[in-house]
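Only one protein chain is missing from this complex, and each of the others stays in its spot.
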Amino acid sequence: MLFEQVLQQIINGLMLGSIYISVAVAFTLAIGILNFLNFTIPALYMLAGMVGWSLSQYGVPFGLSGPINWAFALFIGIICAILASLLVERFTYRYFKMKHGDATEHAIPLVSSLGFLLIFEYIILIAHGSDTRGFSTAFSNLDWRIGGFIISIPQLLSLVFSILLVAGLSVLLKRSKVGRALRAIAENPDAATIMGIDVDRIVPIVFILIGFLCGISAAIFAINYHEVSPYMGDHVGTKAIAAMVIGGLGSVWGAIAGGLIVGLSETLSIYFFGASSAQITVWGLLLVLLVFRPTGLFGHNAIGKGKF
Amino acid sequence: MSGYLSGVLAILGINIIFAYSIYITAATGQLNLGGAGFQAIGAYACALLSNELGLPIYLTLIFSAVLGGAISFLIAFPVLRTKGVYMVLATFAIAEIVAGIILNSDYLGGPTGMIVKAYIETEVVLVVAVIVVFLGFYIMSTRIGLAMRAVHDDEAVADLMGVDKRAIQVGAFTIGGAIAGLSGGLYALYFGFIEAQYFNANISIFVLLYVLIGGTQTAWGPLVGASFFTLIPEALRIGDDWRFFIFGVIIVVMMIFRPEGIVTRDALERVWGQLFSGKRNV
Partner (left out) sequence: MSNPILRLENISKSFGGVRVLEKVSFDVERGSRHALIGPNGAGKTTLFNIISGIHDPEKGKVLLEGKDLKGIPSRKRIKRGLSRSFQNIRLMPHLSVLENVMLGQHSRFQLLDMVKPLNFSAKSTGKAEAIDTLKSFGIELHEGQTVSSLPYGIRKKIEVVRALMSEPRLLLLDEPAAGLNTAETNNLRDLLNEVSNRGITLLLVDHDMPFVNSLCEQVSVMNFGQLIYDGPVSDLKNDEKVLQAYLGKDENSERSNA
């Protein structure tokens, strides 16, 4: 009996992890390729979810249309996340020029991304208030029951989809011309420019990917959990950062592993020790990793390795 | 003094003290994104001591500083082995762990929080704030402050000049933790109620932003940053949500046009120059 319950929790944990995967990959791309701890990412995730909800509930602002079909609404939400991400690129990253290389200088893009986090979060709070909102989509209780276990079909599909998406991204990075350019920039931006890579046109691609990953993740969350809130970014953000660290900064496959591990530890921790213990477990693990094995599980495979 | 003004000044005092705790470490080149954790330690220590043991206020405040400092000291050695983004994440992790421990502990009130029986008036907060500001200016005006700024600018060269960078970094981290603990104790005593949910990531982020926007080059930075972000919204009667939205815009704009912060050494030199008309020749 206990074994079956634990197994169910493990299944739940993996499903939960699928939400974290894409956001973790977004973080890891920003760090690995651009050396940028991008704190706007949780807000991009939240934007996609809240905009999607708002469109499906009210339609386009200023009465330009009626409520929009949920799938299309989420699609536009993803577009919004991408556009917001490009705003960050334009006003945060592009202006940054390292002069002295000391610690507070390194923090400038980070601080700016915090500014954007506030901007996006509070725009939504001002527009919609702080309540959690129900978001109904077509998939409601499609469960698959095998031998006493419950696996939610949408969640399973989401997990598979997330992994495929990120695997595809990984292949893109390794095989395609753009991917090679991105890896060159990750290793050494100045050398990349000298080699003829148009850094100013390639870097926005990273931000587009980041926006896309956050948007997709929010869509998956909305479809599986039927709710969105202005604080959904906060909940996922810290877990995704944890997943990134566990997997190793800059490692895409590490982010996948990290996301699943975080989902698992969170679920099992809550099951065995109660609701608040998850925080201690996950962050305790993280701290230990940061101090003793900062490269994480897959850090040796990271994009732009050896930079830290 | 009206109750409203009194409240604003108390918050200002606590924010200023908290800002100096982060400034001390930032001036040495370390970014602490876990300030809320040390503030929480001080707040709960203070609350427990005054509730359970009925200790007088000045004693509980001293103890919240000491505990904040002691735990910082213990954590300093492993944390200072990390660098750059790793250190930011490690300090962040510490704050999350502290909040998690409090949430999990029924003795500490868990999610329901804890009531603090003793109380202090705004005057106490302001007096302590003045002392901390003086302390901040004093440290930075000494050779130790010079060594701290050297470690910030170029660790390797500072080391070759004979500066014990490990000692400076641990020392700064410890003093920072102590001051943060002190701000937590004052918070607990003034507001009479504390809960883990208050000492969250946002608090850590905001105080770091006060310091970085104020400027880390001089001891004026945290004073200006904390005051600016506490008082301006009140003065302009800006509501809560708009306040943070504008805060966000200011941050983005500042990082584009003046990333080194409001108060820089150059700016200070020019102000001094104008005040004392003409350069002081050496």
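In order of appearance the chains are A and B, and numbering begins at 1 in each one.
Rule of thumb we're sticking to: a contact is a pair of C-beta atoms (placed from the backbone, for glycine too) under 8 Å apart; a residue touches a chain by one contact, two chains touch by 3 or more.
Predicted model only: the values in this text are computed from it and were never measured.
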{"item": "Absent-chain contact - pick from B:114, B:132, B:147 or B:226", "value": "B:147"}
{"item": "Option from A:100, A:180 or A:293 whose C-beta touches the chain left out", "value": "A:100"}
{"item": "Absent chain, residues of chain B that touch it", "value": "138, 141-144, 146-147, 149-150, 152-154, 156-165, 217, 265-266, 269, 272, 279-282"}
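Going forward, only the chains that are shown with their structure count from here on.
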{"item": "Rounded Å distance, chain A centre to chain B centre (Cα mean)", "value": "30"}
{"item": "Contact footprint of chain B on chain A as seen in their complex", "value": "31, 35, 37, 91-92, 95, 100, 102-112, 114-119, 121-123, 125-126, 234, 238, 241, 245, 249, 274, 276-280, 283-284, 286-287, 290-291, 294, 308"}
{"item": "Residue numbers on chain B that touch chain A, as the complex places them", "value": "26, 29-31, 78-79, 81-86, 88-90, 92-94, 96-97, 99-101, 103-104, 110-111, 152-154, 201, 205, 208-209, 212, 216, 241-242, 244-245, 247-252, 255-256, 259"}
